[in-house]
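Every protein chain but one is kept in place in this view of the complex.
And then subunit A:
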Amino acid sequence: MASITEASLREAITQRLGAIHVEVTDMSGGCGQAFTSLIVSPQFEDLKSLKRHRLVNTALKDEIAAIHAWTAKCQTPQEWEKEKDTAAPSLDGTVGGHVEGTSQ
């Protein structure tokens, strides 16, 4: 697979999940191994958190398998509308926005 970048992930998410808004941030410090994302899609409607993540994991199966760390925040358009100003990809599990142990 071609190397995974913020742009390639954004495109894949938009296409495969019908996302209306996507933010992808490389948190590996540049080695392209760790990404965090905010995905807004109507496909998450009526799905619980676990189901939403499973949907994303399935859509991005190959990509996620190829990188070291993957974080997603999955919102419906309605949820996103409410916290649009503050919503951003999650940085939980990172140190200052970078993930540790990317060599593992």
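Of note:
As a convention for this text, a residue touches a chain if its C-beta (ideal position, glycine included) is under 8 Å from a C-beta of that chain, and two chains touch if they have at least 3 such contacts; residues count from 1.
Quick note on the criterion: contacts and distances are computed from a predicted model.
The protein name that UniProt records for the chain not on display, among "Actin family", "Mediator of RNA polymerase II transcription subunit 8", "Monothiol glutaredoxin-5, mitochondrial" or "Ubiquitin carboxyl-terminal hydrolase", is "Monothiol glutaredoxin-5, mitochondrial".
Within the set A:4, A:17, A:55 or A:72, the residue that contacts the chain not displayed is A:72.
By the touch criterion stated above, the residues of subunit A touching the omitted chain are 49-50, 53-54, 57, 61, 64-65, 69-73, 90, 92-95, 99-101, 104.
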